[in-house]
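The structure that follows is given in the form of structure tokens.
Every protein chain except one is present and positioned as in the full complex.
Then we have subunit A:
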Amino acid sequence: MKALGSSGWKGPVKFRMPTAENLVPIRLDIQSEGQRYKDAFTWNPSDPDNEVVVFAKRTVKDLKLPSAFITQIAQSIQSQLSDFRAFEGQDMYTGEKIIPIKLDLRVNHTLIKDQFLWDLNNFESDPEEFARTLCKDLGVEDPEVGPAVAFAIREQLYEIAIQSVASARESRLSKKGRRGSDHGSASKASGLSMDLVKLFSFKSSVVRKRKDLDVYEPVVDLLTSEEVDALEAREERHAR
């Protein structure tokens, strides 16, 4: 292994979101009394727990939902938070992971498709700022797109963080006790990350290949109401 590879190995890190702010993505999808409430937002797990109920009450009041939703919302949030906290004590290996993050979301009338590389090791990264900048640069007028983008990014980061915890546990169980090179190969095997070594070696260049250009370009579409309805109907069908 080249020196570059082994120097990249880091010891296990305590689980947390690999971003500057340790925020948890929370998704809600509650059906009750014939009404459906879907929502997605980010939550700061270090906030006191009474905030959950306050938030639930506020939301139900603002959206004029039946009050049965309050407990369901609160419970859902609490369970997702406790899942997150269950992971928190454990180790995760991040290694040299640059992962592609894909966006494919529809928010009201705006459709966004994008793909970009994200450095998992950068614990100072800020999906919120990325989302704000993205919306500003692409001239997205709908203000609800920003939070959705940030949420999507966080969700994917969360997934990957969970996977790295799982893989860390596996490798410990297998009791091989070898060094970082094994971790490098294990994460490569997951097929998600890219090998920095290959990417930045003297043979290849940093400039992206032409065939990848389309994939990595952000696309914003504004839909008309009929298209929105059509898409929604299709989604409902898929969900069933």
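Simple rule for what comes next: a contact is a pair of C-beta atoms (placed from the backbone, for glycine too) under 8 Å apart; a residue touches a chain by one contact, two chains touch by 3 or more; residues count from 1.
The rule we apply is simple: contacts and distances are computed from a predicted model.
Visitor: Looking only at the UniProt record of the hidden chain, which name from "Transcription factor IIIB 50 kDa subunit", "SWI/SNF complex subunit SWI3B-like isoform X2", "Exostosin-2" or "Aminotransferase class I/classII large domain-containing protein" is the right one?
Guide: Choosing among "Transcription factor IIIB 50 kDa subunit", "SWI/SNF complex subunit SWI3B-like isoform X2", "Exostosin-2" or "Aminotransferase class I/classII large domain-containing protein", the correct UniProt name is "SWI/SNF complex subunit SWI3B-like isoform X2".
Visitor: Could you tell which one of A:14, A:27 or A:58 touches the chain left off the display?
Guide: A:58
Visitor: Looking at the whole complex, which of A:15, A:41, A:93 or A:118 touches the chain that is not displayed?
Guide: Here the residue in touch with the unshown chain is A:41.
Visitor: Have a look at A:33, A:124 or A:226 and name the one touching the chain we're not showing.
Guide: A:124
Visitor: Could I get the residues of subunit A that touch the absent chain, sorted low to high?
Guide: Counting over the whole complex, subunit A touches the hidden chain at residues 20-21, 23, 41-44, 47, 51, 54-55, 58-59, 61-63, 124, 126, 128-129, 131-132, 143-144, 146-147, 149-150.
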